[in-house]
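Shown here: the complex without one of its protein chains, the others still in place.
Right, subunit A next:
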Amino acid sequence: MSTTTDAPAPDQGFRLNQLIYDTRYRSMTIQIVALIVLLTFFGWLINNTIENLEALGKDFDFGFLGQRAGYDINQVLIPYDSGSTHGRAALVGILNTLLVAVLGCILATVVGVLAGVLRLSKNWVVGRLMTVYVEAFRNIPLLLWIILIFALMTEATPQPRAFLVDESGNADASMLLWDSVAITNRGVFIPAPVGGAAAWFVVGVFLASIAAIFLWRRYAVKKLLDEGKVVPTLLPSILLFFVPTLVVFFLLGRPISLAYPELGGFNFNGGIQVRNSLVALWLALSLYTGAFIAEIVRGGILAISKGQTEAAYALGLRSGVTMRLVILPQALRVIIPPLISQYLNLTKNSSLAIAVGYMDVRSTLGGITINQTGKELEGMLLLGLFYLLISLLISGAMNIYNNRVKLKER
């Protein structure tokens, strides 16, 4: 009964052609062959590189990171001078990259969400304006925007000398906001906060009150859900934001003051100089990526069934509230995954910084250092590794957030 068909073939042992003709083994054979081919290819690539480096008389060595850099960098977030090492210069560049990436991601998100929501507006003018913005920025290369904004900032703004007051009391240009901000063709000069140890106490109180606002809001939601009581949030939030910090500030005798930029010599001194290169790069990156984010946001909102809006209206919610409480939280689930890749794009695109002389890691490690030491391969490998790491970090963090907002399926 059990031996009707498919009698087990007489055991002939394992034959070599089974590797190709026997479906049990075939897929494994193919995979192993593919793996060998791939490894051979990489082996050849590495071998070829080593041989060519030898032919050029170059060694593979990261020792240059410890040598004196010898060049200056204009925007430094950590102490650095021309006597520091190439490694330190790379670190300065990395911090500059991170600075513009973080600033860019924040502004791009704000711009993108606003433009995405407004593009769906029933107001014809607003909707079309946003269409123009999105299409213009999405369809013109980023490099052009960076250079355009930079050129505008250098050509259309006054030079520092224009702020000089002549004998008759006139100047070609004047500072804004009660003589505190100067917009020049070398950058925007803003007052810098200065303070001693007591200043940090004020900052601590401020951070604590921000945390308190969040706790209060969470408490209000809990109260609403558990007991159905409406606890006011707006007024306490405003009070928490201002009162404790101001009280401490004045109690400690105003430990934080502002250092205003002042014209002296060739340039403004004091205050903080936000260089045009940073501003141009930041604005261009944000507006460019913001246009993509706007489309993602619009797509996310359109993905939410119209029934949700109608249901919210039926409950008597107004359109603004509907958007904020009903549509956007659901749309986030659609928005977050593509948003991650936009953040990654922005960070990687910041390597166009050299076009306007912004000293990011591509300009320091990947530019001047490579040029002065001739370590192209090592420098580019390090640079690649950095961008890889930072991209993985960003997507890791965003994935955690995505897991929190995504639909919980049980």
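Quick note on the criterion: a residue touches a chain if its C-beta (ideal position, glycine included) is under 8 Å from a C-beta of that chain, and two chains touch if they have at least 3 such contacts; residues count from 1.
Quick note on the criterion: contacts and distances are computed from a predicted model.
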From the names "Dimethylamine/trimethylamine dehydrogenase", "Transketolase subunit A", "Amino acid ABC transporter substrate-binding protein" or "4Fe-4S dicluster domain-containing protein", which one matches the UniProt record for the unseen chain? "Amino acid ABC transporter substrate-binding protein"
Would you mind spotting which of A:86, A:186 or A:298 touches the chain that isn't drawn? A:186
Given A:51, A:179 or A:310, the correct residue touching the omitted chain is A:51
Pick from A:18, A:159 or A:309: which residue touches the chain that isn't shown? A:159
Of A:174, A:305, A:371 or A:403, the residue that touches the missing chain is A:371
Residue-wise, where is subunit A in contact with the chain that is not depicted? 33, 36-37, 40-41, 44, 47-48, 51-52, 54-58, 70-74, 81-83, 154-155, 159, 161, 185-186, 264-267, 269, 276, 354-355, 357, 359, 363, 367-368, 371-374, 376
